[in-house]
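Next up is a structure, given as structure tokens.
Excluded from the complex is one protein chain; the other protein chains are retained at their positions.
First chain written, first letter: the chains are A, B and C, and each begins at residue 1.
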Amino acid sequence: MITDRLLNLDDFERAARTALDDARWAYLAGGAGRDDGVRHNEAALRRWKLRPRPLNGVADPDTGADVLGFPSTLPVLLAPTSPLRLFHPEAELPVSRAANRAGVLPIVSNDSHHSLTDIAEQGPFWFQLYCYGSRDDVTRTIRLAESLDARALVVTVDNSHPSRRLAMLRAGFATPPEVRFGIHRESGFSDGWVPPDTRLPRWPLTWEQLDFIQERTGLPVVVKGVLHPADAAELVARGVSAVIVSNHGGRQLDDTVAAIDTLPAIVAAAAGRIPVLMDGGIRSGADVIKALALGATAVCIGRPYVWGLAADGEDGVFRVIDVLRQELLDVARQLGVSSLRDVPTDLVVRTATEITVDEEWRCSA
Amino acid sequence: MITDRLLNLDDFERAARTALDDARWAYLAGGAGRDDGVRHNEAALRRWKLRPRPLNGVADPDTGADVLGFPSTLPVLLAPTSPLRLFHPEAELPVSRAANRAGVLPIVSNDSHHSLTDIAEQGPFWFQLYCYGSRDDVTRTIRLAESLDARALVVTVDNSHPSRRLAMLRAGFATPPEVRFGIHRESGFSDGWVPPDTRLPRWPLTWEQLDFIQERTGLPVVVKGVLHPADAAELVARGVSAVIVSNHGGRQLDDTVAAIDTLPAIVAAAAGRIPVLMDGGIRSGADVIKALALGATAVCIGRPYVWGLAADGEDGVFRVIDVLRQELLDVARQLGVSSLRDVPTDLVVRTATEITVDEEWRCSA
Amino acid sequence: MITDRLLNLDDFERAARTALDDARWAYLAGGAGRDDGVRHNEAALRRWKLRPRPLNGVADPDTGADVLGFPSTLPVLLAPTSPLRLFHPEAELPVSRAANRAGVLPIVSNDSHHSLTDIAEQGPFWFQLYCYGSRDDVTRTIRLAESLDARALVVTVDNSHPSRRLAMLRAGFATPPEVRFGIHRESGFSDGWVPPDTRLPRWPLTWEQLDFIQERTGLPVVVKGVLHPADAAELVARGVSAVIVSNHGGRQLDDTVAAIDTLPAIVAAAAGRIPVLMDGGIRSGADVIKALALGATAVCIGRPYVWGLAADGEDGVFRVIDVLRQELLDVARQLGVSSLRDVPTDLVVRTATEITVDEEWRCSA
Partner (left out) sequence: MITDRLLNLDDFERAARTALDDARWAYLAGGAGRDDGVRHNEAALRRWKLRPRPLNGVADPDTGADVLGFPSTLPVLLAPTSPLRLFHPEAELPVSRAANRAGVLPIVSNDSHHSLTDIAEQGPFWFQLYCYGSRDDVTRTIRLAESLDARALVVTVDNSHPSRRLAMLRAGFATPPEVRFGIHRESGFSDGWVPPDTRLPRWPLTWEQLDFIQERTGLPVVVKGVLHPADAAELVARGVSAVIVSNHGGRQLDDTVAAIDTLPAIVAAAAGRIPVLMDGGIRSGADVIKALALGATAVCIGRPYVWGLAADGEDGVFRVIDVLRQELLDVARQLGVSSLRDVPTDLVVRTATEITVDEEWRCSA
């Protein structure tokens, strides 16, 4: 495979840049506004540093995670993204296949190209619900997910409104005509075809709408897009099953706090009553472990697996997950962490020193 | 309109750079000394980050503001600037027209090119008073503003003395001969013509001079250029109607504290007894909301609307305000803020991490 | 000598870069992952600043150090590195000769090219033990070191597992065929020849393995690779003779805390009961003294002496040590420190200001 030569996620990013035209790249890489939010997620993670305890003597760390009852081989999920048809002719199918092969859960977007039936055949999944159309439309979509054995409903609360994605606009991005919305068709909400630049009627995800969803389903409800501890506390009180700390990869609002920096406050607000997941800026196994040490149960990756998809389809996605697995094994061994289910908080500290890259020639050959 | 393709205020800045010769650009963009103050205002704002509460479910936020009784459509005013004849043949007129169209207040400089009568015809305004000539001259100018229904007198206290604007000097800036001072003529202070490099006799704005102004007018008196909390406390005690936290856009002193960083101390000193406004470095709707969250009632923009004026006249100014409006609507929705009259302080936090721009190719297409 | 023109360790680094091909350079300069850890060690040291007391009047400071009883002329040791055959045909021999000439201790790696007998002839040394093969193999290696009068056994605990050294992989580094492992042959563990990319069977260095080593030897046991204060406390309790704070020069894990920044916590945990040494990022005499002021008894240097070896063999190594000696004498005089055995903590403070390099022309001729 071409991706065998790609050693870390930065390599996959470069490979995807090469594989994609400017407009698709801008759609994938860009965020809201000046893209400060995108970079800030990563920069904030690099400020957190690790303090290993190697004498613990961990040769074969357990990287498994219990993700709301699903025995994931890694504390990693694939964040919902769309339209994946931009990056691969088969869109979600190779993503779900790779996730299944790797033993992790994909979160399937309500805006997928394929029908949920086709996607569900690839392996277990969480379903990310948007509230299109009438309450009956939403209820039908929930029933569809339930019938196909979705393990949880993910409710994204941070993009109820369109955002100002300037990089995308500047690159002249437009949804290409081959993109379809298979779940829309399957749930009976529409014929699955959306003319470019159409904004579909979607209910903003409010407390009331969340109540409605919780009443309609027996599935665990996971709320994605939480940054404020007061919201986390309220969500715990309302009985959601988990929250995902996220600023939507910097795609909704340019000036939010970094996900990793607000994670500790959310974990404190959740007070151990529900699991806290996190996404935003995860680019290595060390990043995953930093999040776990700060209290996350698992993380989601978004752009990284799409890099893999764009570079090499299913194998690319699998390789991205596999690189993270190798890095997690490596970091866990070096840290002396026997199980990623229990990463002590005292293994991370925050540094005051920015890393500045000195002369180019120094560390590169 | 040409400015339809300009998506944020950075774009307007670039457009203005293209439209202006070096000397005018230096006049507009430069500040005092090394221009540290100019950059510092912006850099400090980028350190403040937002924590949204999207589940509040705000689809249609109220962006209106009560600006000393004026029902502004935005918590934004246009800061007094001059000479605008440098940037447009009609100088203040398109600015005031655009402000009126947009439903915000311009603060009309005492050094305007046109008569106040002509400017006042474009819509409601605040008048920014300098104390030229005798006390009778000043009183006549106040009477003129009152007779034309100025909603407030703005007294700028931070440029009683000329500053060392090196960028301007290096670029060889000289006031071009077509610049006139219409309000000077109208108030009877002079014939409205000032030879280049002439420094007009102006009273420094001291506590005594402020008392004099307050005694002479029934208009609300707003003091612009406050950075020290002790001054804010004294101004409250002396009964001014509002203060504007400002370092004059970095144009007076290169080494001042950033406006946004001293705002909280000024708000604390005002203790809720008068409104606190702020200017300096505002370049986006997110910046406006950060200032509101830290206690400001409204902000002023200076350079940004002049970029619009230079790029496309009245339409350019209108578009700059409109971009801010769209950004404010966007940010308020994302944050879950239903009214800009009440932005909770806990929506902002300060980050320790500078955003560093990694390789160029990453986020740009 | 060519190295007479090299004035500080940066100069030796540049000279080594010139002397080495890309793959060898990548092996030497690179670390794990993105090389953040390599740079972070140095950047963190530059944040610590000195406060001299020159009136103490120290003309002739004593740079000597008691290194577990060895009267070292400097508080500096040469860290174990391998394979040195990459950088010089005689590998360890010129290193040990230079160390002996300079009056400092080399820490001889278990993976040396030459036999320990040959190396030991060059002068006193510490022996760094890896646990290859059976417990009998390890015991024989310990006996060999004891019989050749090793002054201490250094047990490296932070590389029990291979690390992800991407710079090296990208440069296509492979161990060249001339590399041999003389101590492996001498101890009877193997024939001393390791095919490229072979991972030899090595016991991870756990608490139990450490107990085994301590039981087998009367030599002082020094544990290298400690970053967590809890590990330091436990090592004191288990009776080791010293610890070396180290992140293996950033070669094992990209995201660890900088050695200098965790040193104070380790010193506190050791509570004066055993000496604490440190390595990682030491590039000048000032760096050495910062470590001493923060509680270290001595430091190790790694890459710097290999730069000297690559640039000029034994003389290069000697010159690197000699540059440090001159710098240490200089800094001690400037600080008013009469003996490096007692550097007061109040001579160092941490600064909030990054040093930014302004225009190139300013300080360079």
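Operating definition for what follows: a contact is a pair of C-beta atoms (placed from the backbone, for glycine too) under 8 Å apart; a residue touches a chain by one contact, two chains touch by 3 or more.
Not measured: the values here are computed from a predicted model.
Novice: Taking the complete complex into account, tell me which visible chains touch the one left out.
Specialist: B, C
Novice: Of the residues listed, B:L205, B:V221 or B:A242, which one is in contact with the missing chain?
Specialist: Reading the full complex, the residue touching the unseen chain is B:L205.
Novice: Could you tell which one of B:R5, B:R135, B:H161 or B:R273 touches the chain left off the display?
Specialist: Of these options, the touching residue for the absent chain is B:H161.
Novice: Who touches the missing chain here, B:L227, B:A242, B:I274 or B:C300?
Specialist: Checking each option in B:L227, B:A242, B:I274 or B:C300, the one touching the absent chain turns out to be B:L227.
Novice: Which residue numbers on chain C touch the omitted chain?
Specialist: Touching the missing chain: residues 7-8, 10, 46, 48-57, 59, 284, 286, 290, 326-327, 330-331, 333-335, 346-347, 349, 351-358, 361-365.
Novice: If the missing chain were put back, which residues of chain B would it touch?
Specialist: Residues touching the hidden chain, for chain B, are 13, 17, 22-23, 25-26, 29-31, 33-36, 38-40, 42-44, 47, 157-158, 160-164, 166-167, 169-171, 204-210, 225, 227-228, 230-231, 234, 247, 252-258, 261-262, 350, 352, 354.
As a working rule, only the chains that are shown with their structure count from here on.
Novice: Rotation angle, chain A onto chain B: superpose the C-alpha atoms of these two copies and give the value as a multiple of 5 degrees.
Specialist: The two chains, chain A and chain B, differ by a rotation of 90 degrees.
Novice: Just give me the whole-number Å value for how far the CA centre of chain A lies from that of chain B.
Specialist: Chain centres of chain A and chain B, defined by C-alpha means, are spaced 41 Å apart.
Novice: Could you state the distance in Å from the CA-based centre of chain B to that of chain C?
Specialist: 58
Novice: Counting only residues that touch at least 2 other chains, which ones in chain A make the list?
Specialist: Only 352, 354 qualify.
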